[in-house]
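Yeah, one chain of the complex is gone here, protein chain that is, but the others are all in their spots.
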Amino acid sequence: MNKNRLVIGETELKSRLFLGTGRYPNPYIQEKAIEASGADVLTFALRRVNLNAPNEDAILQHFEGKQFTYLPNTSGAKNAEEAIRIARLARASGLSNWIKVEISVSEKTLLPDPIETLKTTEQLANEGFVVLPYTSDDPVLCKRLEEAGAAAVMPGGSPIGTGLGILNPYNISLIVEEANVPIIVDAGLGSARDVVEAMQLGVDGVLLNTAVAKAKDPVKMAEAMKLAIEAGRLSYMAGRIAKKRYATASSGLESLTLNE
Amino acid sequence: MNKNRLVIGETELKSRLFLGTGRYPNPYIQEKAIEASGADVLTFALRRVNLNAPNEDAILQHFEGKQFTYLPNTSGAKNAEEAIRIARLARASGLSNWIKVEISVSEKTLLPDPIETLKTTEQLANEGFVVLPYTSDDPVLCKRLEEAGAAAVMPGGSPIGTGLGILNPYNISLIVEEANVPIIVDAGLGSARDVVEAMQLGVDGVLLNTAVAKAKDPVKMAEAMKLAIEAGRLSYMAGRIAKKRYATASSGLESLTLNE
Amino acid sequence: MNKNRLVIGETELKSRLFLGTGRYPNPYIQEKAIEASGADVLTFALRRVNLNAPNEDAILQHFEGKQFTYLPNTSGAKNAEEAIRIARLARASGLSNWIKVEISVSEKTLLPDPIETLKTTEQLANEGFVVLPYTSDDPVLCKRLEEAGAAAVMPGGSPIGTGLGILNPYNISLIVEEANVPIIVDAGLGSARDVVEAMQLGVDGVLLNTAVAKAKDPVKMAEAMKLAIEAGRLSYMAGRIAKKRYATASSGLESLTLNE
Partner (left out) sequence: MNKNRLVIGETELKSRLFLGTGRYPNPYIQEKAIEASGADVLTFALRRVNLNAPNEDAILQHFEGKQFTYLPNTSGAKNAEEAIRIARLARASGLSNWIKVEISVSEKTLLPDPIETLKTTEQLANEGFVVLPYTSDDPVLCKRLEEAGAAAVMPGGSPIGTGLGILNPYNISLIVEEANVPIIVDAGLGSARDVVEAMQLGVDGVLLNTAVAKAKDPVKMAEAMKLAIEAGRLSYMAGRIAKKRYATASSGLESLTLNE
C-alpha cells in the first residue's frame, strides 16, 4: 500500500497529514494551523458538534469554501453500540459518511478496545460507511480490521496526547508489510521527528492533533509537520543506505593527490 | 547558538545543510543532488583535488557561477602535522580559508583523534583559518575545541558512512547547551529522520555525504534532506509538547452534545 | 500483582522462570539446561507428545521424580476450535489441567490471534482449566483476557524465536499496572539483559525457550537466566534511583580535606 497516490474510499487525498481540530488556543490559531498543515482531512469528536445544525457549528464554520474531507470520530463511545449510534447520527446529519471508530473504556490511557472496535468496523462497513478504525499496533488485529472492511487502518504510535512517539516501530513496519489498505499512524506523535519516522516505516499517512494544537506555536508546528510528511515520504522512496557497523570513507579510495 | 541566522566565520549561510561531494554514481547525479539539497557549503577531501589547477578539477568545475562556500577537509591525515600541511596547501592554492579538520588513525572506524584534532584546531585558528573540526561527541572536548578557536564544532552522530544515526542524542544536546559557536552534526546520519532528530536537539546544521550519495535515488534523497532540515528546525522552534505517561483526550473535556 | 509469592491457579511457584522444552541440541543438554534454569514450569507443544502414553514420551521421561508443573501449549492451532480440542486432549490424557493458549494464523510472525485467543480463554476457563494465554502486548486485550478467566496473562516481548527482546516496555509496564493476575512475559527474549528488563518492569515471571535452547552453550545460558530472574526481581524490589539529567557527585559535598 505504498503506491504513489493515497486513495481512501473513493477519495484521492493530496496531503498525507490528517489533522484533528481540538485543543487549539483559539479559533483563529486553529484556522491558521489547519491552513499551514496542508491537511485535506479534518477529524473531530462528534460530541463537540451540534448535529442539528452543523453548518453553524463553531468548529466547522471556518472551513467554508474549502474542500476538506471530514472524518468525525466516535470518541466518548465505550462500546460498539454507542459508536455505531454516533456514526449513524453523523451520516444522517449530512456531515460525512467517513467515520473514525474510537472506542475506549479507560480514561487513563484512552487505548482502543480491540473487540468492540472490530465489531463496530464490521457493522459500519456493511452499512456503507468509509470506516477508519483507531486500533492498537497489534499486527493481527490490524489485518482483521482490514478483512472486516476498514477503508484504512489507524494503529496508534502511543496513547493519545502523550507525545511519546512510535513506541514499537517494528510492529508498525509489520503492519505495513501485510496491508492491502492504507495505514495511517494515529495518536501519540509529538514532533516532526516522529512523523518522519512513521513515514519512513512506509505508512501512508499520519493523524495529528495534540502535537500541533498544544505546541508553543501551533501554526509553526503545523508547517513543520507538513514538511516532515514530505521529507519522510521522500526519504522512504529514495531508498536509504544500509546501516553498517564500520566506517566507509566519504571520499572513496582515491589516492592522495597533494601537489607539493 | 540557536539564533535565527547561521553565521560561521563571517559568512552567513542560508542553508543549514552541508553536503559532501564524494561517492556519487556520476558527476551528473552529483550536480543534481547538490542542487536539490539547497546546500551553501560543499565539503570534499583535498586529496581528490588537483591543487595546482583547482578550476579545472573534475569535482569543482560543475559549480562555476554558483556561490558555494568550499569546506575542504583533511581526511587521510593521521596527525596534526599532516593535517596542518593539507590546510596550508588548500589556502595557498586559493581554494578556501575554511578547513574541516579530520584526523584519524583507524581505517576501521575513521573516528577522530581527540588530541591531534585539538592541536590542529588551535594552530590553524591562530593562522587565521576558519576551522571546523570533526570530533567525537565528548562534550568536554567540544568545549575545548571552541576555546581553541573553532569557528564551529562538528561532533559525529556515528562513524562515517555507517548510517547508524545519532548514537547519543543526550551528548549532542549537552554540547548544544554549552556552545557559543555553531554545532554541526557530522557523520553517520542515514535518513531524513536522523536529520530531523539532529535539528530538534538544537544543532545549527548537519553535514551529510554518504546518506545522499549512496541512496538508491540520490537526488530524491537530497530533496528529502532539504525538507528534513527545515522540518526539524521549525519543530525545534515551534516548541514541542511535553511527553506524558498517560493520555489526554484530543477533544478536551467538553460534555457530550449529541442531539438525538 | 507484584507480591512476594507467585501463585498461579492454586500452585505456588518457587521459580519465576518458565522454560520451553523444544529445540535443544539433544536430550542430555535439554535436561542439564532445565536443571540449571531452576524452572518449576515446563512448556511444550502438545503435538510433540504422544498423548496415549505420555509417561513414555521422549521429552517428558527425563523429568521423572522431579516436581515440575507441566504447561502444554496449543501451538499449531489456527483457531479456537482447534485450541480447545488440544486442551481437552491434554487434560483427558492426565498430563495437566494447565494450558497455554497459543493460536496463530501467520507462519511468518506466529503472532497470536486476539479474537480466537480471547474466545478460547473464556471457554477453557469455564471448563476449569488453568489458562495462560499468549497474547500481544495490547493492554486492553490483556485486561480482557484476565476478565475472561485467565490464571495469568502472557504478553509477548517480540515474535517467538526472534531474540528482539521487549519491543515496547511501556506497554508491558501498563499491563502490569492494571493487572490482578500474574503477568508472564512470553516470547522474543534473547539474553539475560532482556530478562532483567522484564523483571524490572514489574512482571511476575518470564517464559523462555529459544534464547536458552539455541544459545551456543544452553546450560550456561540457563544458569545466566536463573541469575537474571533473581537480579531483575531484586533490583525491582530494591527501588532504583530516579533518572536525572545532570550529575551528582558520588562523594557528596564534603569539603576537600587533603592534609599537605
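To keep things simple, chains are lettered A, B and C as they appear, and every chain counts its residues starting from 1.
Rule of thumb we're sticking to: contacts are C-beta pairs under 8 Å (C-beta built on N, C-alpha and C of every residue); 3 or more make two chains touch, one makes a residue touch a chain.
As the structure is a prediction and not an experimental result, all values here were calculated from the model.
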{"item": "Chains still shown that are in contact with the chain withheld from the display", "value": "B, C"}
{"item": "Sole contact to the chain not displayed, among C:6, C:42, C:99 or C:211", "value": "C:211"}
{"item": "Touch with the omitted chain, as defined above, among C:37, C:117, C:135 or C:162", "value": "C:162"}
{"item": "Absent-chain interface as seen on chain B, which is shown", "value": "104-106, 109, 111-115, 118, 136, 138-141, 144, 158, 164, 167-168, 170-171, 174"}
{"item": "Missing-partner contacts on chain C, residue numbers", "value": "20, 22-23, 44-52, 73, 75-76, 86, 89, 108-111, 159-164, 190-193, 195-197, 200, 209-211, 213-218, 220-221, 223-225, 227-228, 230-232, 234-235, 237-252, 254-260"}
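Here, only the chains that are shown with their structure count from here on.
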{"item": "Common touching chains of chain B and chain A", "value": "none"}
{"item": "Chain whose Cα centroid lies nearest the overall Cα centroid", "value": "A"}
{"item": "Chain located farthest away, centre of chain B as origin (C-alpha)", "value": "C"}
{"item": "Centroid distance [mean C-alpha coordinates] between chain B and chain A, Å", "value": "32"}
{"item": "Mean-CA-position distance for chain C and chain A (Å)", "value": "34"}
{"item": "Inter-chain centre distance, chain B versus chain C - centres from mean C-alpha coordinates, in Å", "value": "46"}
{"item": "In chain A, residues with contacts to at least two other chains", "value": "109, 111, 164"}
